[in-house]
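One protein chain omitted, others in place.
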Amino acid sequence: MDWVTFLILFPLIPAVILLFTKSVQLQRVVVLVSSALIILGSVGLACNYMQAGGTYLPISSGFFNGLVILGDIVLALVFLYVCRKLPIKKYWIPLMVVIQYGMVVTADLTGGIPETNRYLYIDNLSIVMALIIGVVGSLIAVYTVGYMQHYHEQHKEIKDRRCTFIAAIYLFFFAMYGIIFSNSITWIYFFWEITTLCSFIMIGYSRKEEAVHNSFRALWMLLLGGLAFSVGIMYAANYCGTIELQKLVTMKQSLVIFPILLLCFAGMNKAAQFPFGGWLLGAMVAPTPSSALLHSSTMVKAGVYLVLRCSPILQGTASGAIVAFIGGTSFVMCSALAISQSKGKPILAYSTIANLGLIVLCAGIGTSFTLWAALLLIIFHAVAKALMFISVGTVDHQTGSQDVEDMHGLVSRMPILTFTMLIGLGGMFLAPFGMLISKWAVIEALAVRNPVYPPIVIFGGSLMLFFWTKWMGTLISVVGKQPPIKAKGIGFDEWLGLGGLSILTIAACVGFPWIGHYWIQPLYGWNPMLSERIEVSVALMLGLMLLPPLIFACRWKRLVHTEPYLSGLNVENKYEYLGSLGAPRRWSFGNYYINKYFSEAKLFKGTIIGTTLLWILMFFMENL
Amino acid sequence: MGYFAKSPWLLHYDGSSCNGCDIEVLACLMPKYDVERFGIINTGNPKHADVFLITGGINTQNIDVVKNIYNQMGEPKVVVAVGTCATSGHFFSECYNIIGGVDKVIPVDVYAPGCAAKPEMIIDAVVKGLGILEEKKKKMSPK
Partner (left out) sequence: MTTTSTILVILFIILAPVIGGIISGGDRIISAKMQSRVGPPIVQPFYDVLKLMGKENLVVNRYHGDYMICFLIFTIVSGCLFFGGNNLLLVIFALIVAGVFLVLAAYCTNSPYALIGAERELLQMLAAEPMIILSAVGLYVVTGTFDVYGIANCQHIPIIYLPGVFIALTYVLTIKLRKSPFDLSTSHHAHQELVKGLTTEFAGPSLGLFEIAHWYETVLLLAMIFLFFGSYWILGIILAVIIYFIEILIDNINARIKWELMLISAWAVTLILGVGNLMILYFVFHI
């Protein structure tokens, strides 16, 4: 109880303080202290509850429940307030707010919601999520202070509202901890909508036209999820007689499948699965820390978290198969779409949707093996992707571009930053590191089943390999001595975030057999790492990954330096060759984007239509 | 013999030849003469090659190219000038843009004169070059 209450309620304190703190120094201190406390809290929680298995934390007084109802009402008013400037033809956005909150609040006030005293529940899944939010999130929060400073130095035209921004981060922590520890779906719903609000605030931060437009798109898409959520609550309350998530997932499949599907809908909507992928892509206009925190490592993870919670019901049902299929479609399509992108953040956004799709695929199938893989994916993806986002953000600030083409030869200009990026990229797709191990687990888990799924994972994985390697290669091209970038300098807190996340990424890779053993095995009673000879080969590969740095450290003797081959037409400058008219001409090289097949224009619409049909089919099938 | 003599890889560069010698060089690769018997392979890249085979003379346009390609070949390497044009400039030597034979620009190890040089001559020249290649290799590592 103590740790949980602390983690949920504590972030509100820095949130309030930061809202009124204008001085950067003060912000920095507050953020550092509260981040340290949150990390400590999360670790303490993990140590305390890790062996306990699933535990309910009873709350007897209705006081907190009253607070949640009050919070719902306040939140509804806030939503209506932010919608005030919308044109009248977008009446349906506030209408959605009114409908969903109207339903939930009336039901709650009139006693339509069954009573319970088991509001909080904690098991290893919540602990893993808590650690991700606590540790990864805090590091991003630390990074944010320095980032926002640069951001406003660079974008003078944007009004400085960074207090709101940083405060929103802590409000978001509060909401996230609420989501993962709550057992009552009304509570989850309350926190759920707070994250929607945070996302809305952050996307619209710059108040440029595009940002505002995108923020409202995110708002309505996410509210649609909220609507489904509230319908799910009403159904569960009226027909299943309980609003406890843990109870729901142990009830008879046929009885609860409908509310569970609605919750899955909400979860996948939050996880930006197609057809709702659009909001996450639009969310990339927000300052990078919010992309790192909300839109890749934590908030969208809350979506897959909910689907994972529902997976016992989904397992083996036709609807579950369709959930898995929608996830798989998002995985393949977004991996393909990412190939056609050249900007850093859209690539990361697409690959985020793709990886979340893979997790949803695992959850939809719901065997213990796939759940094991899903949880590992959540962990690895959270750390590596957060690292990638903030690295791209830093590069953007230092060089003024987040285009992958402009990062050509970054290793020669910013070696240390490139190194952190390489760690992130390696964590995203190279073999002994996390993602590929998880992918291996997924393929192995799926091979026994319907042969529809393995090809999805295999093709998606190959597409991912293409764009990650392309990016990695572009970074490591050695372009020789470069004029140093006009040093704006990377601040201390930015390095803290970058360094911390790099270490975390490596630690997650090295430690994942233990993660699997201590956290996931108790949860799902399964740990494929201990079967066969896997651990030996994985350990071998991990050990070998130490080799490249060693090899690079060696300075081979007797190297003879020369110029690259340019058909014998080299001139003084390495980037030029002698043109046919006797004058030097520049050569340049751009990556392949395969726009002919993988462009947004070709794939986006089809995917949206296809997945929408799948969703309709799913609910329809449920009714049959 | 060392391994250099067993696997000389050629780089064929066409200077300002009349293409007569080039056709003979290509003839060497064809079934009739089949130089791959001796492990000779025609590469397109100076970095992979051991033997630099030049046909035709040097003119003001290609002088830098020849130098550059020569410099991009790893030691040990030999240069074989194929055809009279490459050895001396031949009847183009009076032209306004011709500098002369290959040895005006880079050190030539073997000369294979003839207009056009016969395939047998070319093969023979390369084989002569192999001995030089081995010697150069020995000089490279005096151990």
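In this document, chain identifiers A and B correspond to the written order of the chains, with residue numbering beginning at 1 in each.
Here is the rule we use: a residue touches a chain if its C-beta (ideal position, glycine included) is under 8 Å from a C-beta of that chain, and two chains touch if they have at least 3 such contacts.
Everything quoted here is computed from the prediction, not taken from an experiment.
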Missing-chain contact, candidates A:419, A:459 or A:619, resolves to A:459
Considering the complete complex, of A:447, A:507 or A:616, the missing chain is touched by A:447
Residues of chain A touching the missing chain are 409, 430-432, 436, 440, 443-444, 447-448, 450-451, 454-455, 458-459, 461-463, 465-466, 469-470, 472-474, 476-480, 532-534, 536-538, 540-541, 544, 547-548, 551-552, 554-556, 558-567, 587, 589, 591-592, 596
It is residues of chain B that touch the chain not shown, namely 2-4, 6-7, 9, 29, 31, 34, 36-39, 41-45, 47-48, 50, 72, 74-76, 137, 140
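By our rule, only the chains that are shown with their structure count from here on.
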Cα centre of chain A to Cα centre of chain B, whole Å, reads 60
Residue positions on chain B within touch of chain A in the complex are 45-47, 64-66, 68-69, 71-72, 74-75
Interface with chain B, chain A side, in the complex: residues 560, 562-563, 565, 567-570, 578
